Structure formats: structure tokens, C-alpha cells
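Okay, so here's the structure we're looking at.
What you see is the complex with one protein chain gone and the rest in place.
On to chain A.
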Amino acid sequence: MQDTLAHLKRGERAVITDVSSSHIPLKLLEMGCLPGISVELVQVAPFQDPMYLNINGSHLAIRKETASHILIEKVAYE
């Protein structure tokens, strides 16, 4: 199964691969959440929800539900 943003753990990095799901609001794309962009999970609230992300310099918080529609590929630690 493909990894989604909801699977990301704190401090992990990933690259967004697909945001075409109809559950993803346009606003999120407009705020910089686009394919090919790298993301990092900065902080999570209790129950891993919402998630505080650093999307290539753009800092956003989204709910886990939305995050589960954003497909990613994890980047190995350097």
C-alpha cells in the first residue's frame, strides 16, 4: 500500500507524490502542498491529530483525515 501523509512520524521527511484526490481542498494546493514538494512533520497534537507540517518552508496544520489522502514517498535519513 502506498504511504500517505498520515503515516509520517515526527521528524520524518517525505516527498509528496499525488494530491489529486477529491477530498483535498484546492486551498491546500494553493498553500503549497503540491507533488514533488518535500514535507516534514514538525509536531502532532495528542492522538496524532491535527498534524503540523513544514511543506517546503510553508508551515501548515491539517487534520489527519485530509493527510490520509495525500500520497507520499518517505525519504531516507541522510
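Observations
The criterion applied here is as follows: a contact is a pair of C-beta atoms (placed from the backbone, for glycine too) under 8 Å apart; a residue touches a chain by one contact, two chains touch by 3 or more; residues count from 1.
The criterion applied here is as follows: contacts and distances are computed from a predicted model.
Choosing from "Urea ABC transporter permease subunit UrtC", "TonB-dependent receptor", "Ferrous iron transport protein B" or "Sulfur oxidoreductase", the protein name stored in UniProt for the chain missing from the display reads "Ferrous iron transport protein B".
Seen across the whole complex, the unshown chain contacts chain A at 19-20, 22-23, 25-32, 34-35, 42-43, 45-47, 49-50, 52, 56-63, 66.
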